[in-house]
Every structure is written in structure tokens, then in C-alpha cells.
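See below for the structure under consideration.
Every protein chain but one is kept in place in this view of the complex.
So, chain A:
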Amino acid sequence: MDARRAPRAVIDPKVRKVGFFAPPDPIPLNISPSVNSLSPVMIPPPRHSSENLNINTRYSVTSPSGEESIAISSSSSELFPPPISPAPSSRIVAGDGGGIAASSFPRGGFDVTAVKASIGVPVCKLTTVSVVNADSLAIDEREKADKGGGSAMEVKDQAMNSKQKKEKSSKAERRDLQEAQRAAKAAVKAEGNKPSGSVTSVNLKSAKAAKPPQKVDNTSIAASEKKGGDRPSEKDRKKDVPHPRLQYDDKSRVEKAKRRAVVNQTEARNRVELFRHLPQYEHGSQLPDLEAKFFQIDPVHPSVYKVGLQYLSGDISGGNARCIAMLQAFQDAIKDYAVPPEKTLVRDLTAKISSYVSFLIECRPLSISMGNAIRFLKSRITKLPPTLSESESKTSLQSDIEHFINEKIILANKVIVNHAVTKIRDGDVLLTYGSSSAVEMILLHAHELGKQFRVVVVDSRPRLQGKVLLRRLVEKGLSCTYTHVNAVSYIMHEVTRVFLGASSVLSNGTVYSGVGTACVAMVAHVYHVPVIVCCEAYKFHERVQLDSICSNELGDPDVISKVPGREDVNLLDAWANTENLQLLNLMYDATPSDYVSMIVTDYGMIPPTSVPVVVREYSREQVWM
């Protein structure tokens, strides 16, 4: 064990493991040596032995060296994209733009059915008077194709010598190039040669992941490491290691990220010193700016764009809803996706999803549950057997997403409701904080079952989510009490159970949830009221967090200085820009596991100490499913 861990300790000096140690995965031992020797570069990810692996499959997916690039270039020479004609070609009449204006339209028959005859408006014809020149476009495309083919050939040439010229190819091509090169280098075992260092022009996130200092590790690395200090290849590590979070007090990196950003992000002034590492922007300017760019942002799919807008404007909030909205947008995007020529679906779609994700992050930082869902989707994409056709892979991905939503979110919620309802007895007084979809369903279900209980909804400014929950509960006929969090110690006397939702549960049992949850849980603990946290297992994360400072989300600081509906309370309006006042609007906090009596999840009711088990078992099932 120690011998195995030693090399990684050198690579990743910042790894720390707290409390619970997952036993090393036994799976690498199952892998037959023949599979291992196939591609010395890649350590195959742990798989269940039941999954029969096609050797060819693995090869072409994992080793992006010579063969594949040749295939690409040869196909490119044959498959020139046909000349692109703008818009539906049937309507274009005038030849090359400068044509005579109203040349008559060849199609004679009017489609009278579209218009009522009684209106008396003849269906008119369209006359194309101005066309974007089709020929020049097609030529451009062809040139690009040539160039693309050329660069693919170069990949082969350059695989051996580790020099790279700056190519004027597209970003995706550059990325392909880089990855191929990186894998090739690892194959030659150029020791001590940091592959990412040689590439300067790449501005993809993946490049950053390769930089060692800020690495956070996870257990699966330990599992996939081999004996004898054999370092896992750069690419493999990159895949396993979660991206280091961008520390927003790191000036140079923030600058770099800003240049990529689609959303105009002005840094908020007067930030609290302790939270400088978290992103905080002027909230007012983001939405109008993004809206104005509606038609300019080309690569973002409309559905994804819509979801991003809704995140940014706060139209969608709540972990489950955000996750579902994101997945559905991805579903739409995959449905409309077509593999560009000379690209493979696996790579290009992954890149595409990544670009969507970074767009969404710019709109609002991802929640942990969304991160898990994205990880799931990406692993599904990479696991696609290359024998599938494009449409088959697309349908399979769409149904995968569908399954994820149904099983991990909807069914999980149902199971949680069924479990948690057993904890509600007649005469109970249940306290909940904020608005959690799972808790709401539990309460409603218990009410439907005819249990007699009372609900205390505790709320807090500035979001006042509890009000929305309260309205729905009262509409359904539950008897409720509504109070704010400052009265929680008073109301806790009469409470018999506390039900809380969670944004995430971390592997040390810490519950990461909306700000204020910790306070409620602690007060309940003092009054010896059991605290039951309801959280779907897909929100569990292997991360360990001891405080709510190192990772959190900062909301719009302006909303806490304003009182909704009371314009006359404007004492802080002018103060917001003074030097010695800093407003802090934290979105989340971490509740230590000591204050949590039980976590209800789709795997049953577990104590917080059992979270790592679920994380381990579940994440394997999720990712390697």
C-alpha cells in the first residue's frame, strides 16, 4: 500500500485524506495482462469483468496515435464537404448576389391552404435579392478541409519528436493534436518532461488540469495505479483528477479565464477578504450583457443558452431543478448534434459538452450534483462503442440522460419519500428550512397518507424560498407555521423532528446545503431533536470539506442590503461602494456530521458515517455503469 502510494505523494503533494480511507480497489488485479500490454500508455479504468471488452474498441478510443489520424486524413481527401448554399436552396433565385432584383419566382402554384381564401390576401412569393456568395464559402470550407487533413498528417510526423509548431487550425483540431502528442510522448516515456509545458497556445481547461500544484485527488487514482512506481499516463491522470478549482485571488489565471468568458464578468468591488478566492461579479450587468449577445454566441446550443439565462436570472434554482434543466438542455443539444467532418463523435461531443458546461459555469457556478451529472454524461460519451453509428450513439446518449433523470433523481426522490415517511408519526411537529423538493414531497406524501402533523417552515432572507414552499403546503391543506431563522431557538422547543434538504453530502458526512442549514441543525442538536437530511445519492461527493470557506458560492451582495417591497429602507444604498464596508452573501454552508442524526437517501437511511460507502459503491456504479 505504502509503496504504491509513494510516487503519487510526490506528484500530488497536497493530497490529504481525512477520516475514512477507501480500501484500494481490487479491480486492477482482475485485468488480464494481455489487456494491459496492449497499450502501455493507458491504464484501463476499472471495469466489471462482466463487461466484455473489444480490443479494437479500446485501441482506437484510447490511443490517439498514428493509425487514427491516418484514417482521418485519408477520409478527408475523399469527403470534401459539398459547397454550402445559404439557407434553403429552393428559394434562391438570383445567382451570385449582384443579380437582378425582382426576378420572377419559378414556382407557380400558390399554397392557398396556408391562407384563408376569404381574407383575400394572395400568397406572395419571395424574391431573393441578396445572397451571401456561396462559392467563396465553399472554397473556404474546402481549404479548411485541406488544412485539417494536413494537420492530421502532421500529428503522425510529430508524434516522435516532441516539437510542436503553432498551427492555424481550429481549436478542436489543436486539441486533438495536443492530446495525440501527449499520449505519444508518454509512450516514449520522456521522463520529467511535462507535456503540458510545451504547449502554449492551448487555452483549454484540460491543459490546466495537467498542472500539478493545485491537484486534488480522488480514490480512483489509487485504484488504477500499478506497482513498481509506474506512473499513470498524463492523459489518464487528467481524466481521473477533478479539475482544480479556479482560485479567484490568483490574478493571472482569472485574467486568462476572463478572456475566454462569454458572459461579461465584472469583478465586484469590496469583497470580503476571506472569500476572495471565490468568484464574485457585479450581478447587475451580466444578464443584459448576455442577452444582448443572444445571436452572437454561435457555439452554444439554444437550449443550453436558455438554461444559462435562466440560471443567471434566477428563474431556475434548486439543485434538482438545475440539474434536470441542464440535462434536458444537453439532451436537446445532443439531438441536434452532428459530427463535423473529420471529427470523432467521442472527442468532439465531449469538447462540445465541456464548452457548454463552461458557459453554464459562467452563468452560475455549478452545484456538486450537476458536476456529478456532467461526469456521468462524459463517461457515457467516452464509453460509447465506436461501432455504433452516429445516430445510434446519439439516441443511446439521450436515453442515458433520460435514465439518469428518471432513476437518479425522480425514482430516488420517490424512494426517499417512502423511507422518510416512516419517520413521521401522528402528532409530530416537523421543522424544515428553506425549500427542498425532497422534503416537500415527503411532507405532502405524509399528508396524503393521513398522518396528523404540523410543519414549521423556517426561512431566511434574502431569498425567502420558504415562502414558496409554504404557499404550496398551505394550498394542500397542511397546517403550517412560518418563521424566520432568527426565531429558530424559540420554535425548536416544540419541534419533534427536523427535515432538511441538502445540496450535497460530502464523504466525511458533512452536509453542504443552503446557508442557514447548519445553524438550524446545531440548534436542533442542542435541543435533542433528531435532524434528518434528505438527499439523493447522486448528490454525494467524495470531496472532504471541513468548513464552508474554501468552497462556496457568493450571491449578489446587493440583495442583502435591500429589503424587498420596502424602497424606503435604503440606508445601505450609498454605502455599498464605501471602502470599509464589505457585503457578504454566502449561498451555502457546511453542517458537520455531528449534528446530523440520519441521512435519508435512495439507498436507505444511513448514518452520516456511512456516506463514504455509498460514495464508493455508488460512484462506481454511476461512472462505470
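Heads up, the rule we're going with is that a contact is a pair of C-beta atoms (placed from the backbone, for glycine too) under 8 Å apart; a residue touches a chain by one contact, two chains touch by 3 or more; residues count from 1.
Note that in this section contacts and distances are computed from a predicted model.
Asks: The hidden chain: which UniProt name fits, "Dynein light chain roadblock", "Proteasome assembly chaperone 4", "N-acetylglucosamine-6-phosphate deacetylase" or "Translation initiation factor eIF2B subunit gamma"?
Replies: The UniProt record for the chain left out of view names it "Translation initiation factor eIF2B subunit gamma".
Asks: Of the residues A:128, A:432, A:561 or A:593, I need the one that contacts the missing chain.
Replies: A:128
Asks: Check each of A:278, A:381 or A:405 against the chain that is not shown and name the one that touches it.
Replies: Considering the complete complex, A:405 is the one touching the chain left out.
Asks: Looking at the full complex, which residue from A:291, A:392, A:448 or A:617 touches the chain that isn't shown here?
Replies: Counting the whole complex, the residue in contact with the absent chain is A:291.
Asks: From the list A:316, A:381, A:397 or A:446, pick the residue that touches the absent chain.
Replies: Of the listed residues, the one touching the omitted chain is A:316.
Asks: May I ask you to list the residues on chain A that touch the chain which is not drawn?
Replies: With respect to the unshown chain, the touching residues of chain A are 86-87, 91, 94, 97-102, 111, 114-116, 118-119, 121-133, 288, 290-296, 298, 302, 305-306, 309-310, 313-318, 320-322, 324-325, 399, 402-403, 405-406, 409-411, 413-414, 435, 437, 440-441, 468, 471-472, 475.
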